[in-house]
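Just one protein chain is left out here, and the rest sit where they should.
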Amino acid sequence: MQRTEWPFNLEVGNTFFVESEEELRGGRRGLTLVVGPQHPGSGHMRLFVVLDGDMIVDVVPDPGFVHRGIEKLAENRPYWTVLPLVEKASIMDSMNIMYPLVLALEKALGLEPPPRAKYLRTIMAELTRIRTHLYDMALLGIFLGHSTAFMWGFALMDLYAEVFAKITGTRTTIAYPVPGGVRRDVKPEHVEAIRRLLEVSRRKLKDFKTLFLDNPVTRARLEGVGTLDVKRVTELGVVGPFARASGVDYDVRKIHPYDAYSEVDFEVVTEKAGDAWARTWVRWREIHVSMSIVEQLLKNLPGGDVIDEALLFKNPEYRREGVGGVLGVYTYMYPEPGEYMAVTEATRGATLVHLWTTGTQRIYRMRFVTPSWRNLHAMVEAMKGHRLADMPAVYMSFGYFPPEADR
Amino acid sequence: MDLPFSGDLIAALVFPGVLGIFGFLVVAIWLERKLVARVQWRYGPLYVSKPLGGLLQPVADLLKLVFSELVLPRHTNRLFFAAAPILLFFAEGLPVVFIAAAPGVVMAPHPYGLAIAVVLVLLVAVLVVAMAWTEADKFTYVGAVREILLTAAYEVPLLLAALAMFILYGTADPYGVVEAQSNLWGAVLNPLAFVAYLVALLMATTRFPFEIPEAEPEVVLGPYTEYGSTLFIYAFGANYVKLYVLALLGSVLFLGGWLPAGGLAGVFITLVKMLVFVLPAMLVRAIYPRYRIDQALRIGWGKLLALSVAAVALSLVWRLLR
Partner (left out) sequence: MVAILIFVVVFLGALVALVVVTFLFAPRRPSEIKERRFESGGPPYGPVQRRLLMQYFGYIYLVTVVEAAVGLALVAVLTAQPSAPMLYLAIALLLAAVLIVVLRYFKVLNDIRRWS
C-alpha cells in the first residue's frame, strides 16, 4: 500500500496530526488512537485522538462518512420533493430539521398556513424535540456504560413513534409540514393520545432521572468535564442547548418566533457551568419546557382548516384529502424568483435554510446549515486536555449526530 | 464420609471443579442478561429454548463461537496469541483447588488454603496484561494499562479484607474458617470486611461501575479486542470464572460456607450462598455507568482502603476482646 493513501498524505511535513513522538509539545510522546468508523464509540465518523498517557493532547475529527450531498441533490428536483430529502439529515429530529425549508418555501410561494396548522406544526416540532433529546440522553447513557438509560430512552422514544404513526402515518421521518399547512389534520383521539403520551413520559422520566441523572457515577463522569466558557462558546460558534449550557441566552424560538411560538409562554433554559453536565441538564430541562409548550398549545388549539386557501384552487376537497391531493397542487405553483431564508431552532441548535429560486420549480441553490456541524469544532476543542475516558462523555454531551453534520 | 464418590474427585470434576466452572459460565451469562432485561423493560433471551426461559441461549452462542473461524493475526506471535487466553481461563479457575465447597469436597486441603487462593486470584492480572500485550493493538494496549491500574486499585483492599477475616478466625484453612463461623457468620462479625470484599470483587471482575479495561466507547473490548472464535470465549469468559472463584471464596470466608449442613447438601448451600455475591455483581450493570480509571483509583486508595483498614481494626478488636 502506498503510504500516501491513508489516512492523509503522510510525507514529512504534510501531516496534520502528530506522527512521531517528538512532534508533541515539550518532547512529550504520543499514541494516535484511530477511533472510528468501525468503533463502538465513534458514530459515523472518525476521530484521530492523540494521547499522552491517558490525556488527550489533540483530536482531529474526520467527518463526512455519511455525506449524501443533500444540498446538491436539492438542486435537481422539484421543490416539493426536497422536503423529505432534507428530513433525512436528522431522522429523529425530522420535524425540526425540515421546518426552515418549509418556512422558506412558504415565503417563496406566498403561502400562509392557517392558525390550526401553525399550532399543529409547533406541537409536532416540540414532540420531536423531546424525542431527540431522549435519543441523545439514551446514547449518552450507553456511552457512559449505563445500558438501562439507553434501553429506557429508546423505549420512551418508541411511545413517541407510535403517536407519530397515529397522527402522520409514519413513525420516524414524519414529513408532517408542507408549504402552506400540514399533511394531515389531527382528530380528537390524537389530541387525547398526545396528552396521554405526555403524562406517561412525565411518569417514566422521573424514574429515568433517578436512575441515570441523579446517579452519583453519572455526575462524577460529567461534572467539570469538557468545560467551555461563554467567550469560547461564542468564538467557536456553538448553537442550541450547548451554547445555552454556557450561559448564552439565545433561542431562535424566542428571538425570532415562528409559527405558534409567539403565542406560548416558555422560558429559555440556560446554565452557567458549560461542562458536560450542564449540557445534559439544559437538555433535560428543555424536555420539560417542551412538554409545557405542547400542553399550552393543545389547550388553545384553534379549529378550522389545516391547509392554506391558496392551495385549494384546484379542488376544495383537497383540504380533507390529505397529502396526495395537496402535493399535486404544487405542480401548478412556481416560486417567485429571489432569495429566501429561514432559521429555526432545531433540537441541537439553530438550523438555517437559504434558498435561491429563479422562477422554475427547481431550486437553483439551497444552503442548509445544520447544528451538529456547527458544534463539531467545539466538541473537539472540549475533548482536549481531558482523559481518554472523557471522550465519549464529551462526544455525547454535545449530542453530536454525524448524519446531521454531514448532510 | 457420606458421599458416593471420594470428595476430592467430586471437587475436581463437578463442583467447584470443571463442570461447575463451565456451568457457571452458561448460567451466569443467562442470569445476567435476564436480570438486566427485567430492569430495562425487556424480556432478555427467549428465542432459544423458550420453555426454559432462554437458558440455552448462551450455549447456542458458545457453540456458534466454537465453530466460527479462528483468526490468528499475522503481526502477533501466533503461539502466544492462541495460548494466552487458554492460560488465562485456566489460571482464573485454578484457585478453586484450595477452596472447599463442603466437608471433604476439596481438591487440596491445606492449612493456608484460602490465603493461597487469594494470592492466586491476584496473580492472574499478570496474564491479562500478557494477553493484551501479545495482541499488540492500540486498544488492547490501553486496556492492558487500565487493567494494571485497576489491579493497583483493588489489590490492597482485597488483601486487607482477607487479612481481617484471617485475623478473626486465626486460620486460613477452609475447614477451620467455616468452623469458626458456626455461631455467627463472618459477614455479621465483620460487615466492613464484607463490604470491602464485595466492592473489591466488583473491581477484580471488572463488573460495572469499574468496567474500565473493556470500556466499549473508548477501547472497544479492551484486552479482548483481537480475539474471535473459541479464544474469545476464554478471554471474555475468564472474568466470569474469576467471579465464580471470588464468590466461592467469599461464601466460605464470610457466609459460613456449607453450614449448617454437610455432605452433598452442603454443596448446594454453598451454591446458594454464592448468589449473594453473584446477584449484586450482575445487577450493578443495570444501575451504574462506569467510572473513569482515575476515579476508580481514587476510590480504591481512598474510601475502600479506609473501609478495609477499619475492617482489620474491627477484627483486631474482636480478637483482643475474645
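Note that the chains are named A and B in the order they appear, and that numbering of residues resets to 1 at the start of each chain.
By definition in this document, contacts are C-beta pairs under 8 Å (C-beta built on N, C-alpha and C of every residue); 3 or more make two chains touch, one makes a residue touch a chain.
Being a predicted model, the structure only gives us computed values, none of them experimental.
**Q** Please identify which of the visible chains the hidden chain touches across the whole complex.
**A** A, B
**Q** Of the residues listed, B:Ala102, B:Ala115 or B:Val128, which one is in contact with the missing chain?
**A** B:Ala115
**Q** Which is it among A:Pro37, A:Pro84 or A:Gly328 that touches the chain not included here?
**A** Touches the omitted chain: A:Pro37.
**Q** Of the residues listed, B:Ala130, B:Ile148 or B:Ile287, which one is in contact with the missing chain?
**A** Touching the chain that is not displayed is residue B:Ile148.
**Q** So which bits of chain A touch the chain we can't see?
**A** Touching the chain left out of view, chain A contributes residues 1, 6-7, 19, 21, 28-32, 34-39, 42, 46, 51-55.
**Q** Go through chain B and note every residue touching the omitted chain.
**A** Within chain B, the residues that touch the unshown chain are 8-9, 11-13, 17-18, 21-22, 66-75, 82, 86, 89-90, 93, 97, 107-108, 112, 115, 119, 133, 136-139, 141, 145-146, 148-149, 151-153, 155-156, 159-160, 162-163, 166-167, 170-172, 220, 225-226, 229-231, 233-234, 293-294, 297-298, 301-302, 305-306, 309, 312-313, 316, 319-320.
Heads up, the rule we're going with is that only the chains that are shown with their structure count from here on.
**Q** Quick one: report the Å distance separating chain A from chain B, using the average Cα coordinate of each chain.
**A** For chain A versus chain B, the centre distance works out to 44 Å.
**Q** In the complex, go through chain A and note every residue touching chain B.
**A** 31, 33-34, 39-41, 51, 54, 141-149, 151-152, 155, 211-212, 215, 217-218, 220-221, 387-392, 395
**Q** Provide the residue numbers of chain B that touch chain A in the complex, in ascending order.
**A** Per the stated touch rule, the residues are 36, 39-42, 138-139, 141-142, 208-209, 211-212, 215-220, 285-295.
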